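Notes follow once the structure below has been shown.
Missing here is one protein chain; the remaining ones are kept as they sit in the complex.
Labels for the chains are A and B, by order of writing; each one numbers its residues from 1.
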Amino acid sequence: MSNTIVTGSAPAATQQATRRFQINLRRRESLAAYVFLLPFMFFFCLFVVRGVAAAVNMSFYDWDVLSPVHKYLGLGNYNELINDDIWWLSLKNTLIFAVMTVAGSSLVALGAALALNQPVRGRGFFRVLLYAPSLLSAGVVGTTWVWLLNTQFGIVNYALHFFGIPAINWLGDSNLVLPALSLTTIWWTFGFPMLLFLAGLQGIPTLFYEAARIDGASPRQIFFYITLPLLRPTILFVTVLGFISHMQLFSQNFIMTTGGPGYASYSVIYYLYQIAWKSFRMGYGSAVAILLAAIIVIFTALQFILIGRRVQY
Amino acid sequence: MFKRSLLAGLSLALIFSLVVFSMPSSSRAADATATLTPAPTATPVVSDLGSGGTHIAFWNGLTGSDGDTLNAMLATFVKENPSISITTEEIDWGTLYPKLTAAFVGGEPPDMFIVHVAEIPYYLKQGVIQPNDDLFDTNGGPLPAKDFAEPAYSNTVVDGKHYGVLLDNHGYGTWVNNDLLTKAGLDPKVQPKSGAETLAMLQKLTIDKNGKNAADPAFDATNVVQWGTAIDWPHYMFQSLLFQFGGTVISADGKKATINSKAGVDALQTIYDWVYKYHVAPPPAGFDSWVSFQTGKVAILTTGTWFRNRIASVPTIHWTAWPMLQVGPQPGVMFGAHIMLIPANTTGDKLTAVKKLMVWVSNHNADWAASGQVPARISIRDGLDPKSYPSNIAIGQSYQVGGHMEAPSPSSLDIGNAEDPELSAVLANQKTPQQGLDDAAKRIQAILDRQ
Partner (left out) sequence: MTLPLFRIKNLSLYVFLAILGLLVAMPLVLILSQSLMDNTTLYTWPPQVVTLAPNFGSYQTLFSQPDLQLGRWLFNSLFASASYTVVVLTICAPAAYAFSRLQFRGRNVLFFILLATIIIPSQVTLIPNYLLMRDLHFLNSINALIWPGAANVFAVFLLRQFFMQIPQELEEAAILDGCSYFGRFWKIILPLSSNALTALTIFVFLGHYNDLFWPLIVNSRVDMRTLPVGLAILNSSYGGSERPVLLAAAVFATVPILLVYSFFQRKIIQGVTLTGMAGR
């Protein structure tokens, strides 16, 4: 901004005055920025910074929420955590779930967006319909899908029986429960990535397509050499956001399976909930939360490295 | 420009009204309807009862038909005591515990609440409940201590002090579909006496789509249309059998996990074999055993006393109530007890009103039988009408013979949480009974060592 005011050739006195003016201006700009930031930073510090700091502090204690005194453990909670087989199992389940769900919902969302980007009839209707599941609350989604996947009365098994497939115990089989939860979640959440892909597609200049067609490119080539590379920033954004949110799987397994059968659908947040709100071990729970946050940071960084190499943010 | 100013003005007005609106209002919602309409099928979640000046906030986890029964009783109480009003909140147990703890931490607990006897040590350890010795005749109070059924009563007295007043005993029993038994040539009045007899009966009652039963060599286990039984709640089922084989979850001194004893393995193996060897019960995960019994797809269902109202509302099913099935060498059945407790910071008029309410509910314990549960007062339980309350009586009596409770421990909820996923894993065929119980023992031991 300031460079528009600076003039190239000025006498020394004016230059000095200009510099002073610049410094003055910069100071004023900084000041203005801080004023603009103030309300936000107030709430940010009060609830986010303070909350995280308190949680980190708690993770060093044996913190029973109702006890007046808390025993200092140092890294004791973390030490217990790395030897805790349920934690590792939950982490594994969560990663499997997150990868399946991110991949599944991105693909469905991309397919839907490609279709809705065409001049088809009823486009507005489909945009509302396909986004509609995202408007439901977790409770509604959970109870509905428990019903759909029910072994005895469920409509999914009813559909499969036409293909001669015997009744499948979706939520009761340890190999199927994560895919079943993932399917539910894809149905529930693919709407938002679909909107993002639609927006991304509409941002691709038509010029590129025209040029490619003049050069005689096939639709397949156009998709793989123009659309997909140009969608790369959107893909990064969708997968990063999706991964962050699906790593926090809680309400689906809380409502539909209570972590079962066995520990087959325990997720990290579900385990955290058990520790913090059933056993009331807030210190250990905080340690779980902080380690999970660290793991998400690492995986997010990996995604940026893998997908985001050529993306400018 | 005008539009934006308008928007800004609106926002300001909204924020202002927000601050005004959210001032803590001391007046309760003016819903003074003392009349409760207990719809036969649905449980009110929250009920405001009475309009008296002394107000009691009363939380419990009775979200089934038992909640209806309680609210109907309380409606009568506030009519008799117009100076008292009550708000009950019925929240499922899974949500009630975190909410109670959050409320204790937040300093805004209810004035009284119902949990289970086994959880007294936990709340005691945290110092959030108060004793109420003055309610029992041992201290000159109105309630006859000797009239409360054992062993629940002893567990409410800690270091010579009474905590709370017992509401009921509730636990496992057996429901039998008369028509299905008769069709298989069995008498619904005769309960099998051993594991072998029980298995033989369940095999006769498990039928595939070709009409062959589970004892038939040509039986098709993948196409069962009628099950002999179903595992409704593995926790209660397993522990009942554990007691029948002479085992316990933790040692008497509360220091050692004993769940993986031979008795434990025998008990869990029996259930496992019913599902995976003899195919007389479906794998429990994903199977709705209540609905299946109601629709005649399960012949014999072991479940809780709280099933009474549900099955009573299904006129097409003719049933008989038995005590818990016996498959081990001795009688044994798992049961629990609901108890009304007073938080430490309930004082003054509220405390007086709460105590009055607790005594009243105990004296009207007979009404509570309508919930399906067994009254805690012996004289009242024995005075029930056998025509109206067959299950309460048949099953209630069995608790005197072989009834065992969850071991009272400050970590009783924790122990249950460590045990249940292992039972579920075994019954989903992920682990052998021995493996599952060894893992459970390891986790329970860690909890006990932490105390």
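The rule we apply is simple: contacts are C-beta pairs under 8 Å (C-beta built on N, C-alpha and C of every residue); 3 or more make two chains touch, one makes a residue touch a chain.
Here the structure is a predicted model, which is why all the values come from computation and not from measurement.
Q: Taking the full complex into account, find the residue in B:Thr63, B:Asn81 or B:Asn345 that is in contact with the omitted chain.
A: Considering the complete complex, B:Thr63 is the one touching the chain left out.
Q: Even though one chain is hidden, which residues of chain A still touch it in the full complex?
A: 1, 4, 26, 29-30, 32-34, 36-37, 39-41, 43-44, 46-48, 50-52, 54-55, 58, 65, 108, 111-112, 114-120, 124, 126-140, 143-145, 147-148, 152-155, 158, 187, 195-204, 206, 209-210, 213, 219-220, 222-223, 227, 233-234, 236-237, 244, 248, 250-251, 255, 269, 272-273, 276, 282, 285-286, 289-290, 292-293, 296-297, 300, 311, 313
Q: Can you name the residues of chain B that touch the chain not displayed here?
A: These residues touch the chain not displayed: 1, 4, 11, 14-15, 18, 21-24, 29, 31, 33, 37, 39, 41-48, 63-65, 67, 87, 89-92, 94-95, 98-99, 102-103, 105-108, 290-291, 294-295, 310.
Heads up, the rule we're going with is that only the chains that are shown with their structure count from here on.
Q: Centroid from C-alpha atoms only, then distance chain A to chain B, rounded to Å. What do you get?
A: One centre to the other, that is 38 Å.
Q: Which stretch or stretches of chain B touch chain A in the complex?
A: Going through chain B, the ones touching chain A are 97-98, 101, 104-105, 126-128, 222-223, 283-288, 291-292, 297, 411, 413-414, 417, 421-422, 424-428, 430-431.
Q: Of all residues in chain A, which touch chain B in the complex?
A: Residue positions touching the partner: 64-67, 149-153, 166, 169-174, 257, 259-264, 266, 274, 277-280.
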